[in-house]
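Let me give you the structure first, and then I'll get to my questions.
A single protein chain has been omitted; all remaining protein chains appear in their positions.
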Amino acid sequence: MARFDDVAAIDGPEFNRRSFLDTLLNVGFVSTAAAIAYPVTRFLIPPKSGEPATASVVVAKTAALKPNSGIVFKFGNKPAIIVRTADGEVRAYSAVCTHLECTVQFKADTSQLWCACHNGIYDLSGNVVSGPPPRGLEKFIVNVRGDVGEEDIVVSRA
Amino acid sequence: MMQQVVDWIDERIDLSGIRHFIAEKGVPIHTQKIWYYLGGLTLFLFAVQIVTGILLLLYYRPSAAEAYESVQFIVSDVEFGWLIRNIHSWSANLLIAVAFAHFFSVFLLKSYRKPRELTWLTGMVLLFLMLAFGFSGYLLPWNELSFFATKVGTAIGGAVPLVGRFLLRLIRGGDDVTGATLSRFYGLHVAVLPAITTAFVALHLLLVQRQGMSVPIEVEQRVKAGERLRQMPFFPNYILREVLAWYVALAILAALAAFYPWKLGKKAELFAVVPPGIRPEWYFLAMFHTLKLLPSHMLGFEGERVGVIAFGLSALFFVLVPFLDARSSRSERSPLFTALAVFALVYLVTFTIIGYFAK
Partner (left out) sequence: MFIALRIFLAVSGLSLVTASVAVGQTPAGRNACVSCHTRLTDSRLAKPPELFAQPDIHRESGFACVDCHGGDLAATEKTRAHDAAHGFKGKPAGQTVITTCVRCHSDAALMRRFAPRQRVDQAIEYATSVHGKRLAAGDTKVATCASCHGAHGIRRVKDAKSPVFPTNVARTCASCHASKQHMSSYTLADGTPLPTNQFAEYQKSVHYAALTKGDDLSAPSCNACHGNHGAAPPGVGSVANVCGTCHAVFAQKFEASVHRQIFDKGCVECHGNHAVLKPSDEMLGTGAHAICATCHSGADDKGAVAADRMRGDIDRLKGAIDGTSALVAHVKNAGMEVSAQELALAEARSHLTLGRTEMHASDAVRVDAIIQEGLTIVTGADVAGQRAVGELKFRRTGLAISLGAIMLVVVALGLKIRQLDRQA
């Protein structure tokens, strides 16, 4: 049986070619092993974003959302909005206006959701009050999670 | 250094049996020896599937609500996720192609003949297992294409006589393809099938190692007539050639993964309408297209049912070939079975191509 290390014992003009070939082969094996090991290792290290986030999103800390205000955020590939009513209740809706898909915003002076494009107005239950929108805003589920004093507002699809 | 490690182990577990085996094992040299590499190649691709599969299941989520999103997460957020996923998808196709090539080469060379009937049987089981892997894995990304392909594919299973309805419900986990089907296919794909496959691969390899490589009938006849058969040492000559084949396969896989990445598709919707022109992956295409071409009623039965029965019987026939081919079991030329093999090959290739280009 020919073993790799037998090769080293043989002298002569073939010696250099053989050991060169062996070195080449070893280098080749090692580099391909590295070319495999590197992506696999990087794959195993958890990515920054943690986990797929299209079903639920952590929006903000509860303290960041003041009464009678709203925050627009990214939910998947569409905008959504969380609002805190004057009584303190937190609600979440899709911020895509049902008329022509502009983004709605919170209007503090009337405590309503307003679409700047054609003046569509929704109340804080997501129902259309006036203007062109044909339907109300899609409602999402709000959960408050986390350590006391540091709670996160988490919005997820129904 | 390797030698020192080997010696250390040898002192503790007697490796002389293995050493002897490796030193003595030879592989016959003849004009058809190229086909020998296909078995090892199949094994290599299967190993690639196991490794990439394990990596994927660290991030994949097997529920209707999250499967698609988790695959998207893998290919976009996880470092080199796109590479692992694409290699897994491409290697699946390559694996089945090579497995079929291995099957046909063995069939045409009549390696199934006595004393290798058991090897053939375990090999056929492995082939069906590979197809089951392909079918179950295809649903897991939960996109439109895979959802409908599974719907159509499992519906065909319902055409089996007597037990069809029961089988359909068993496979689908219900009457329709739903999240329950996904869970079931996932369990099959990552636990049940791997366990069974491991057992059969071990058996298959054990048999091959014990019995050595088969040679074509003409070569066997020449040897019987007194000719000396040249052998090459299994280690290192044959093994290095096998590894060469593996590296070529690796190169092909890497190229496919980078130049033809697998698309994400659209997320599956349970109540959507079947898109026109839906069809399964290429390895089921021949069967699928044949069933499509059959008239709706034949010999008083539903056309599809007749088709399914016909395919079932053909599969059974192939499984039993070693016991049916009396001539090759006597190491005689068996042109009938050669012709059958060629027919099967031509049929499958032709119908796969037709099915691919049909609208």
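Just so it is clear, A and B label the chains in written order, and each chain counts residues from 1 on its own.
Operating definition for what follows: a contact is a pair of C-beta atoms (placed from the backbone, for glycine too) under 8 Å apart; a residue touches a chain by one contact, two chains touch by 3 or more.
Quantities reported herein were computed from a predicted structural model and do not represent experimental measurements.
Summary of contacts with the chain left out: across B:63, B:76 or B:209, the touching residue is B:76.
One of B:38, B:109, B:250 or B:321 touches the chain omitted from the figure, and that residue is B:250. Here one chain is not drawn; of B:157, B:174, B:187 or B:261, the residue touching it is B:261. Residues of chain B in contact with the chain left out of this view: 72-73, 75-77, 82-83, 85, 232-233, 236-237, 240-241, 243-244, 247-248, 250-251, 254-255, 257-259, 261-264.
Counting over the whole complex, chain A has residues 2, 18, 21-22, 24-25, 27-29, 31-32, 35, 54, 74, 76-79, 96, 100-103, 116-119, 131-132, 134 touching the chain that is not drawn.
By our rule, only the chains that are shown with their structure count from here on.
Rounded to whole angstrom, the centroid-to-centroid distance between chain A and chain B, based on C-alpha atoms, equals 37 Å.
Touching chain A in their complex are the following residues of chain B: 3, 22-23, 51, 55, 58, 61, 65-66, 69-70, 72-73, 77-81, 83-84, 233, 235-236, 247, 250. Chain contact summary for the complex, chain A toward chain B: residues 1-2, 4-5, 32, 39-40, 42-45, 47-49, 51-52, 54-55.
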